[in-house]
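Worksheet: the structure to be examined is printed underneath.
Removed from the display is one protein chain of the complex; every other protein chain stays in position.
And then chain A:
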Amino acid sequence: MASLGELERAVMDLLWAGHEAATANTLRDLLAQDSAAVDGNAGHQGKDLAVTTVLTVLSRLEKKGLVERERGTRPHRYQAVSSRADHTAELMHEVLGSAPDREAVLARFIGSVTEGEAATLRKLLGYN
């Protein structure tokens, strides 16, 4: 049985790849297919994977603000709040951006450099 963390990752990968809302049942079937493809033994993990587990994973992801439920449909259909690229951009914005307390949150290999300094460094490397 995969851990919740791995399942969260697998579910997000499916939602990001699918571009459209999916029910927990659909996601469970897709996960079962995936694990069958990986394991080679017909849906070993898929059979163990209960829809309730998928729902747990989805509600955790919803709490983290990564997926949203479509209102008014039954069974609920879930979709990713934003694309994988958007989330990556959000992360990188946090890393490269100018939030005042960023310095304390993470340590970058190189802080910000001015354009002039970057040019000096490029010259140093023998470019230009």
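The definition used in the following text is that a contact is a pair of C-beta atoms (placed from the backbone, for glycine too) under 8 Å apart; a residue touches a chain by one contact, two chains touch by 3 or more; residues count from 1.
Throughout what follows, contacts and distances are computed from a predicted model.
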item	value
Protein name, per the UniProt record, of whichever chain is missing from view ("Molybdopterin oxidoreductase", "Sugar ABC transporter permease", "Carbon-monoxide dehydrogenase medium subunit" or "M56 family metallopeptidase")	"M56 family metallopeptidase"
Option touching the unshown chain, where A:A17, A:A50 or A:A118 are the choices	A:A118
Missing-partner contacts on chain A, residue numbers	5, 8-9, 12, 64, 66, 84, 87-88, 90-92, 94-98, 100-101, 103-115, 117-119, 121-122, 124-128
